[in-house]
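With one protein chain withheld, the remaining protein chains of the complex are depicted in position.
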Amino acid sequence: MNALEGLAALLLVAGSSFFLAGTVGLLRFPDALSRLHALTKADNVGLLLICSGLGVLAGSLQTAGMLLLVWLLAMLAATVSAHLIAGRALADDTPELPGEQDDTP
Amino acid sequence: MSLAIDLLIATGLVVLAWQALVGGSLFRGIVMFIVFGLTMALAWARLGSPDLAMAEAAIGAGVTGALLMIAYWRLRALGANRPAPRSPLRARVALGVGLLSAVLVAMIGLAAVGAIGPGGEAGQALAEALPATGLGNPITGVLVIFRNLDTLLEVAVLLAAYVASRAVMGDDKAALPLPPAQDAPLVGALVAVLAPLAVLVAIYLLKAGSQLPGGAFQAGAVLAAGGVLLMLAGRLHPAPLCGVGLRIALVAGTVVFSGVGLIMLALGQPLLAIPGTWAVYLIETAMMISIGATLVLLFAGSAGLTGTPRR
Partner (left out) sequence: MSHAEVWVIAAAAVFGIGLYSLLIASHLLRQLIAIKVMGSAIFLVLVVAAGPIDGALDGLPKALVLTGIVIAISAIAFALALLVRLAEVTGSTSLEDEADDDR
C-alpha cells in the first residue's frame, strides 16, 4: 500500500464513521428535527470524505471532478428534502414520520 | 473479503424484503421496498452488471417507488377501507408454502449454477457477433439488434399499460388527484437545477449506452424522474386531453422501431434488420422519449400534461 492508497483508506474510513454516526442519530434521536440534524450534517460530510477518498484512488482529475459533482448534487437534494421534511414536521407538530401512525396490515 | 461484501448485501436484501412485506405500516413497507430496490442495484453492481444496477435504481426503485407512493396517497385520499388481517391458520399455511417455495427456488438455482458452463454457447455467440455491430455494450447489442422483436414488444407493452390504465379510469374522469404542489422556495431552485440536469443525464446515458453501461431504458427512466419532479413542484400539471406532441412522444418508440424494421423488409432485408449504428441511435432516442413520456403519464394518472394548471 503506497501513500496515496493509505490516504484514500483513511478518507474512506473517516467518511464511513460519519455515516455510522449519522445513522445512529437517525435511529436514536427522539423527534423528526433532531433526526434530520443528525442525518443531513453527518451524511453530507461523510459523502464528501468518501468521494474524496474515491477521487484519490481514481487518480484522474476527470473522475475526481465527477465525484465532486456527485457530492454537490447530493447536497442540493439533501438540503431541499431536509427543508421539506422539517417544514412538514413543524406544521404537523408530530414526532412521528408522516404515515407512520396508523395503517393497514 | 469480497465474499464478505456479497454476504452483507445478500443478507441486507433478505432483511429488507422482510421489512418491506411483513409487519409494519404500509407506508413503511413502501419506503422499505424502495430501499430494497436500491440494495438490488448494489447487488447487480456486485454481479458485474452496471446496466442492470442503473435500471434497477431508476426504474425498479425510483419510478416504481413513485408509482406506489402516489397510489398510496390516492387510496388514503379516497378513504378506502382497510382490510382486516388474515386468520392465524392462514398465516401458518402461508409460512409453510413460503418455506417450501424458498427451498424449491434454492434447489433450482443451485442446480442451474452448476449446470451452465462459463458464458454458455449463446453468450459465446454473442461475444463473437458483437464486434460486427459497432456496439461495445453487449446488452444494447442484444436489445436493439439480436433480440429486437422482444424489445419492440416491450416498448409496446409499456404503451399498452398506459392505454389500459386510461381505459379503467372510467369516462367521468379526466385525471386522478395529485397531492398539492410543494411551494416552498427551495423546491423551485432545486427543480430549476435538476430538470435540465435530468435531460442532460438522459442524453448522456443514451449516447454512452452503445459502448458503455446505459441505454434507452435507463435514460427514459431518468427523463421520467425529471417529469415527476416537475409535477410535484407544480410546474407540470395533469391535463384532460393528450396533446398531439405528447401522442407522438408516446408512440415514437414503437413507430420508429417497427418503421425501421418494415422499411428494411421492403428493401429485401429480413424483418427488423438494423441498417447501422445510426439506426440504433435513432431507435434508442425514440424509445427513450416514449418510455419517459409513458412513465410520467402513468404517474400523473391523466390523459395528458400541461404547463398551465386548469382553473
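Note that the chains take the letters A and B in the order they are written out, and that residue 1 is the start of every chain.
As a working rule, a residue touches a chain if its C-beta (ideal position, glycine included) is under 8 Å from a C-beta of that chain, and two chains touch if they have at least 3 such contacts.
Since we're looking at a predicted model, the values are computed, not measured.
Asks: Touching the hidden chain in the full complex, which residues of subunit B are there? Just list them.
Replies: Subunit B touches the missing chain through residues 2-3, 6-7, 10-11, 13-14, 17-18, 20-22, 26, 29-30, 33, 36-37, 40, 43-44, 47-49, 51-52, 55-56, 59-60, 63-64, 67-68, 71-72, 74-75, 78-87, 90-91, 93-95, 97-99, 101-106, 108-110, 112-113, 115-120, 122-124, 126-127, 130, 138-139, 141-143, 147, 150-151, 154, 157-158, 160-162, 164-165, 168-170, 176, 215, 217, 291, 295, 298, 301.
Rule of thumb we're sticking to: only the chains that are shown with their structure count from here on.
Asks: Please output the residues of subunit A touching subunit B within their complex, sorted ascending.
Replies: Subunit A residues touching subunit B: 73, 76-77, 79-80, 83-84, 87, 98-105.
Asks: Sort out for me which residues of subunit B touch subunit A in the complex.
Replies: 25-28, 72, 82-85, 182, 184, 186-187, 189-190, 193-194, 197
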